[in-house]
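With one protein chain held back, the other chains of the complex are shown just where they sit.
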Amino acid sequence: MTLSAMPGLPVRKARKARGPVRLVLERLGFLIAAMFGVVTLSFLLVSVTPGDPARLIAGPMASNSQVEAISQELGLDKPIVERYVDYMGGLLRGDLGESYYSKRPVTTEIFEKLPATLELIILAVLFAAVVGIAFGAIAAYFRGRAPDWISRLFTGVFQAIPDFFLGLLLIYVVFFLLGWAPAPAGQIGFTESTPPKVTGFIPIDALIAGDPALAGSALQHLVLPVLTLGLVYAAYFAKTARATLGRALHSQQVFFARAMGLPERTVLRYALVESRTTIVTYAGVIFASLLGGEAIVERVFAWDGLGAWALQGILRLDVPVVQGMVLIAGAITLITYTLLDIVVGLLDPRIKHA
Amino acid sequence: MHDDVFAPRRGVQMRRMLRQHPGAALGVLFILVLLLASLFAPLPYDPMGIDGGATLRSPGGEHWFGTDGAGGDIFSRVIYAARVDLSLALAGTVLSLVVGVLLGLAASSKGKGSERLVRGLDAFQAFPLLILALALVSLSGNKLYMVVVAIALINVPRFMRLLRSEVLSLRESRFIEAATATGASPRRIIFRHLLPNVWGIVLVQTSLTVANAIVVIASLSFLGIGVSPPTPSWGSMIRDGAGNMSSGEWWIAGFAGLAVVLCVLAFNQLADAIGDRTARTYR
Partner (left out) sequence: MNAQSEELALEVRNLAVSIKTPHGLVHPVKGVDLTVHKGEIVGIVGESGCGKSTTIKGLLRLLPANSTVTADKAQLAGYGDLLATPVRRMREVRGAKIGFVAQNPFGSLNPIYKIERQFYELQKAHKTKVSRKESGEIALRMLDGVGIVNPARVLDGYAHQLSGGMAQRVVIALATTLSPQLLIADEPTTGLDATVQAQILDLISGLVRQEGRSMVLVTHDLGVIAQYCQRVVVMYDGQVVEHGSVMDVMVEPQHPYTQRLIASVPKPGEKLDVSR
């Protein structure tokens, strides 16, 4: 999805360093407050809305008494305040409730699905960063000339394609026409079985189990979804990289570096290090927004990850699953942002020493 | 530039902008033609109709864009879908614009409270908004007006943030100081001095919001949420044709997807053009 990577992103500003302990405490406090707010919000959102999960679970043929029985079993007949208190109480004990359908704890399912999503997102962000920064750098360096126009044309087009549609196009071209990628049906082939779980990442687990063929197949299955997300987000990367690098290339320090006779290679590096904090921040923001943002792409490729799991939960009104997803995505996002602040501080001496 | 001194009428400005940005001009033309065609043009087939004798026809003379698995004419459906898709997108954008601008203005004080509010917005935007939007529409029983609300849920914070930062920086500027010093009322300052100056970037954001809304609507109906069959929408057509992509019948999802891409491109181009114009006039 191209939702949160559009203009209007939360831009992280360099803040002056205060006492490190106080800073961390403040961050933690804000993190907890934000989580609390989001849990409450998601609870209200999914509890007050008029859809009736019990009726959906019972099916269209069920009698009213059957629906009531299910409603009672799920605790949906209790007043909303009581349900909220129950939910928050469970949350404090690390209990996110059970799925209405699978009857398994939501936390268990989250940890089961998380690796598949993480491997997808991490590879996609890496691909997007490498390709996007390269294109953005070329565009910035040759601003206003042919390479810039070409790069911007690609950027504009890929920014306009919804990721799930791009996924389908890639399936048509790369799988159907060219036959270069395996069928878009999950992490491994139909005839293969998942390796014994160690890390949860199938390619790694397959290697651990001593099955390089399976690991290879798992990697092949990664190609199309990673390419889909990677291309869309590479476009966003390119746009940001072009803007920030363009600014850096016109900065006085770059002019001075040229006036000192440094080779263009070094000059470009000078510009890159000046803009690297912005680009790293952007990578973090994209990583966070991909969590949940890639749900539809997971569905397109029958990827058994967190996003597809949450989508299914939404379509089936499986309230604890939806809340669990919102919560875990929010938590990972906030943790990412906190880590970003630290990394940016390390990369930019002006922040560390200020 | 000397011609800006005389501040030509809006219409003239608009025409000049479109001349300098042929992409935006083409985009606006495309949207207008599409919208008019979907409303008034006689379509070759009934967009809701099915024809068991003509399923999965490839694009050709009889069915320009081919037919889907139920024999529906893709061309008629793609054009007709613009009705519901574009009007929902515009409705969602208008709601985001109005609510976002009002809340943004309200949050544009420099107090601690407004600072906290923005931190809260940051945190809110950190969450998977698509998931929230999907949940909102799905759990409320697939009401169309909830699609509009979902679009606003995603875009209102963006308008707020944009307006706030712009107004805060304008507040520092000399001419607002001067207006305050001459004793202009807060209302006068907001409506006579602030709003006219943020109008440009609000327009940019509005155009981007339409583009975003089109994608959100397509995503929702791709998942079977929001617009329900048999009313054709681009998202649901892509959903219908998704499975056919791996067996080679690209046109079912292809043309609907192309419609989405072209609309998004058009509004992004328009945003670029307005942004350029704004940068030159105000900065």
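In this document, chain identifiers A and B correspond to the written order of the chains, with residue numbering beginning at 1 in each.
Here is the rule we go by: contacts are C-beta pairs under 8 Å (C-beta built on N, C-alpha and C of every residue); 3 or more make two chains touch, one makes a residue touch a chain.
Note that this is a predicted model, so its numbers are computed, not measured.
Judged over the whole assembly, touch between the missing chain and the shown ones holds for A.
Residue A:Ser251 is the one among A:Thr194, A:Gln220, A:Ser251 or A:Gln312 that touches the chain not shown. Checked against the hidden chain, the listed residues A:Gly179, A:Gly210 or A:Gly261 yield one contact partner: A:Gly261.
Of the candidate positions A:Gly59, A:Pro79 or A:Pro349, contact with the unshown chain belongs to A:Pro349. Touching the chain that is not shown, out of A:Leu153, A:Val273 or A:Leu339: A:Val273 (per the contact rule at the top). Within subunit A, the residues in touch with the undisplayed chain are 144-145, 251-253, 255-263, 266, 270, 273-274, 276, 347-350, 353-354.
Following the convention adopted for this analysis, only the chains that are shown with their structure count from here on.
Residues 1-4, 6-10, 30, 34, 37-38, 41-42, 45-46, 49-51, 156-157, 159-162, 164-165, 168-169, 171-172, 175-177, 183-184, 288-289, 291-293, 295-296, 299-300, 310-311, 314-315, 317, 319, 322, 325-326, 329-330, 333-334, 337 of subunit A are the ones that touch subunit B when the two sit in their complex. Every residue of subunit B that touches subunit A in the complex is listed here, in rising order: 119-132, 134-136, 138-141, 154, 157-159, 161-162, 205, 208, 211-212, 215-216, 218-219, 222-225, 238, 241-242, 245-248, 250, 253-254, 257, 260-262, 264-265, 268-269.
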